[in-house]
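Only one structure is covered here, and it is reproduced in the block below.
A single protein chain has been removed from this complex, and every other one stays in its place.
Moving on to chain A:
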């Protein structure tokens, strides 16, 4: 037995093995009911890839069906707003697929009627150049779903001649630095790339300890393992909601090779972004 800081008494694990161990093992043995519950939960949390127009699932992974040379992934509402205003408005994009998933972060327990904003990752390709693929992911992909997501999206596609660009945001408190946070000017952009990414990134690299989380980390790890050139542009901000200043912090990426040629009308894009912001801001009256 051991006492914790707060004075609770807990049973300390014993490596020697005691008589109690047998009892514990019995308790741990799974019943059919447990297995069924687990199966249902796994089914609920399955990542499904399908075409919204036809409502048919994709039999192969997305990149096997739509091989691409450029794959741009926006994760989080600010990154999605950036791509929507600057990239998607400068060309004709066709939706090629959508990944639907449910986890505890979704605001509904109904797994059949999920709204796009909560639980979808939508994939588009540029009509004039179908080898350019874009993903808008505004939902949260839980840890146990990230592997499924990668399998359903990347699968065993050809990994040569492909470049992946990821955009996402994190709160500035995640940024590890010896300086005081009050001396930083946020939002600011940092980059993290795989070994095979040879281009110079559009901003400084994320310093050690260069820790990244969630889906962007899963995609980057996948690209590193499969030697795919990939770069993650991470915007550290103090406003996690949709915010104009945070979205504009992504602007240096417009000069990168992956986005050059995809962005045509920057002033118009800025106007579209402002409209997007005002619709969102007006809803909340909590802060003045």
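Basically, contacts are C-beta pairs under 8 Å (C-beta built on N, C-alpha and C of every residue); 3 or more make two chains touch, one makes a residue touch a chain; residues count from 1.
Heads up, the rule we're going with is that contacts and distances are computed from a predicted model.
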Quiz item: Name the absent chain by its UniProt protein name; which of "60S ribosome subunit biogenesis protein NIP7 homolog", "Proteasome subunit alpha type", "Small ribosomal subunit protein mS29" or "ATP synthase subunit b" is it?
Solution: "Proteasome subunit alpha type"
Practice problem: Determine which one of A:162, A:244 or A:262 touches the chain that has been left out. | Solution: A:244
Exercise. List the residues of chain A that touch the chain left out of this view.
Key: 185, 238-239, 244-245, 274, 278, 281-283, 285-288
